[in-house]
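Note that one protein chain is taken out, while the other chains of the complex remain in position.
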């Protein structure tokens, strides 16, 4: 497949993504600049009451790389997860499951201190996993699943 | 537990797997050779409208190892995911969430070019994660979740 054809296919796919809306699901895209740099993913997909959240990074918008200070990065990544969850009409306390990938396990306690402040209603299930490398120089990548809370009847 | 007993237990478990079918779920196994080399996993499990998809590899059937060319491997792994999803009666566009594990982040753009061609209706949520090693020499392992699309009423 020649490169030009691949690029055209991708552009078409991205154009379709912008308008496509299946009857039962919603594609969430809140990343600043998502329109300029097409990526083959949605920030999250909402089906019924369940939100599937992409791996998020704590990118400094000025450098387009992970923040140099891991503590700032930890806050940036959680803020981005929050923005995505809220763009879908859900809240952080709707999250039921999280995976944190981290390139340096020595950052575990620091990350927990930041992370813990984003929840007030009982913590999601979570895995904290070492990785040798993440894209864009990140120390953390955070993904998960949320389920919209139902009111008691 | 003596080795012989473990082997017998495993054989029994695999035999039961072949016939077991819980009322509300379906165990999907499409891998060529799955019958010969019992593994303690299903390629996917379908419960209601949700399909839980195992980590798939881009194995060259002739060598039983990952394809040497990562681009061919990327296509092989996505083809295998597709085969599993379709064996369950779903389609690639039903996928809502994907995790890609990759041993070499320099393959990111190449993988995206291959990956993007498998979807037409809006992209799944996704995480692209570095790993230091995958089984059978793979550069990529891809897993995910699909939810069968419901028609508008």
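Labels A and B are assigned to the chains in the order they are written; within every chain, residues are numbered from 1.
In this text, a residue touches a chain if its C-beta (ideal position, glycine included) is under 8 Å from a C-beta of that chain, and two chains touch if they have at least 3 such contacts.
Computed from a prediction, not measured in an experiment: that's the story for all the values here.
If you put the hidden chain back, the residue from B:44, B:59, B:114 or B:147 that touches it is B:44. Here one chain is not drawn; of B:25, B:65, B:83 or B:148, the residue touching it is B:25. Mapped onto chain B, the interface with the missing chain covers residues 6, 9-10, 13, 16-17, 20-25, 27, 39-45, 47-48, 50, 52-55, 99, 101, 131-135, 141, 143, 145.
Take chain A: the residues that touch the chain left off the picture are 93, 96-99, 105, 108, 112-113, 115-117, 119-132, 145, 147, 149-152.
Keep this in mind: only the chains that are shown with their structure count from here on.
Here the spacing of chain A and chain B, counted between their Cα centres, is 22 Å.
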